[in-house]
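Only one protein chain is missing from this complex, and each of the others stays in its spot.
Going in written order, the chains are labelled A and B, and every chain counts its residues from 1.
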Amino acid sequence: MFFWGARRITRVVEAYVGEYASGKSEVAVNRALEMVAWDEPVTLVDLDLVEPCYTLRPIKKELQALGVDVIAWETGDSIGWGETGNILKAEAKWALRRPGNIVFDVGYGVDGAKSLNLVEGLAGEPSFKVIIVINISRPMTAGVDDIVALVKGLDKVDGLINNTHLGDETTPEVVQEGARVVTSAARKLGLPVIATTAVKEIAAQLGSYDAEGNLVRPLKRYMPRSFW
Amino acid sequence: MAEKVIAGEKRVFMTGNEVVAWAALAAGAEIMYGYPITPQNEIMHYWTRLAPKYNRKFLQTEDELSAGFTTVGGVMAGKRAFTATAGPGNTLMQEPISMAEAMRLPFVAMIIQRGGPSTGTVIYSQQEVMMTVLGGNGEGLRIVYSTANHQELFDYSIKAFDTAWKYRFPTFVLADGYQGKMREPLTIYDPDDRGIKISDTEPYVGRPGTPGVDRPPGHYRNTYNVEEELYEVLQDHIKDFESIADEVSEYESMASDDAELLVVAHGVVARAAKQATEALRQQGLKVGYFRPITLRPLPSTPLREAVNRAGRMLVVESAYGQLGRLLKEALYGATAEFIPYYKPGVGFTPEEIMARCRELIT
Partner (left out) sequence: MAEKPAMPASWRVESKPHKFCPGCGHGIALRALGQAIDELGIQDRTVFGCDIGCSLLAWDFFNVDTIQTHHGRTTPVMVGVKRANPDLICIAYMGDGGGYAIGAQHLVNAASRNDKITAILINNTQYAMTGGQMAPTTMPGQKTETTPYGRDPELTGLPAQGPEMIATITPEGAYVARGTVSKLRQLKKMMVRALKCQMEGRGFSFIEVLSTCPTNWRTNARETWSFLEEKMPQYFQIGEIKIPVSEGDADE
């Protein structure tokens, strides 16, 4: 039921979790934008409790113009990013009260997943899914065993996404190697690989499915390229 | 060292802070002492995740004074010890660093600059140049590498441990919040596999034998009675520092042979300066690029040569003339026109630098 592109009956509540630079924010943003086309309200929640200044803030306005309701700090909302305790937006805590589909971009590494506890009602939400975004070019999730250990350390995981890349140096081979490792880890964990994601140009070279038979989803890049 | 941290060369994608943690592991760093401050926190986060797997240690101290002084202790126990800090933390750390400078200790610190003065911003600046290079109540007998990309962060973080123990001067990797948080690909490796030797460590205290019986005691001090006594010690240190300057100093330059305008920048700003220079050259403008990699000691001779050839220099930095002041000192007596382009605490795009160069050249 959470294959991308498929319409479904119940609401979508998904949290994207991953290491720094796994690309989880990009995946979450693309997912939220995809759902705009379903003609239902979509809310994207920036759940980076440690460094909210670094994630969705710079593209909040752009996303809102595209039809996604974004819960994220804006520059004028606070001072001393990273220094003060002004971190969790009340709107984020109550995000599930909103109608429509909700996507959480869970920041600050995999440990950030714990911050999902702060969202009211999430534990009892039947359609809630936690998706781990993996880039095997990151040394801490480079091997099957690393990924298995990481996922086992989390309370709830419903699926993996292979988002292996090397920034501008990404090639189809890099992504396919990621698919191999992530798929193998998923098998060990008994979890589905929801998709392999890659920027459009690479996705086009991969075709509809990667070498492991996982669905390939093209990504459009929204996250600022220059800094983070 | 027990097992290899990095087996074979690996192309990876990481944030800069994480790169530093991996580099320290690869360099055989044995213990990190640290205190939380943004934007360097992930150095500690990754170090604490990785360290137990490789039998390395970590101590979270009560402040940066303590982080610096415990690092001094770790080094004197003969371990490859290091710390990391930023901004106001760097300010506090100048005290222990001055002790390390006085006693010629191989103290290694990673400085991830943030905006100042005071608490400033947690995000970015190049405003800790003067403090890192010349801070404390001393003469700035330190070695400072200013990195521009993740590959360099990895390479120079490893190199810092070698340099520190080889020459026994406090050694710094000076980066910034953008580099710390930015993500980009790099190749990580075990230095040994590339034939990179890292100088051996040696304990100052706790060497074998009983002091006064089998060996003289190690009595280490930073206090002297009279001016002449201190003067003599400092003369030796200054002489040593000057004698290694050519060997230690590093720079990068491009298209500076026939340049009529030389863009000078360091760190992450040098990326934009280099891109701007490349683009302007393609358009036929005689612009050159010079980047000191070591801010202390500065590569004075090649700098002077490049500046004298060009006759004009545009100094670009995310500070109000900190690199500028160092350059002026190194270039004293040169007649080149010195054109500042300072934006304290704010980054530069290649387009901005190109625009400024065009104004100056046409």
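Definition applied: contacts are C-beta pairs under 8 Å (C-beta built on N, C-alpha and C of every residue); 3 or more make two chains touch, one makes a residue touch a chain.
Fair warning: this is a prediction, and the values are worked out from it, not measured in the lab.
S.K.: Among the chains present, which touch the one that was left out?
M.R.: Output: missing chain touches B.
S.K.: Have a look at B:A27, B:M99 or B:I293 and name the one touching the chain we're not showing.
M.R.: For the chain that is not drawn, the touching residue is B:M99.
S.K.: Residues on chain B that touch the omitted chain in the whole complex?
M.R.: Against the left-out chain, chain B lists 30-31, 33, 57, 59, 61-63, 65-66, 69-79, 81, 95-96, 99, 203-207, 209-213, 217-223.
By our rule, only the chains that are shown with their structure count from here on.
S.K.: Between chain A and chain B, what distance separates the C-alpha centroids? Give it in angstrom.
M.R.: About 35 Å separates the centre of chain A from that of chain B.
S.K.: How about chain A: which of its residues touch chain B in the complex?
M.R.: Residues 20-21, 50-51, 53-54, 80-83, 109, 135, 137-140, 142, 165-169, 226-228.
S.K.: In their shared complex, at which residues does chain B touch chain A?
M.R.: Per the touch definition, chain B meets chain A at residues 6, 10-15, 18, 22, 38-39, 41-42, 45-46, 49, 119, 121-123, 178, 181-185, 188, 349.
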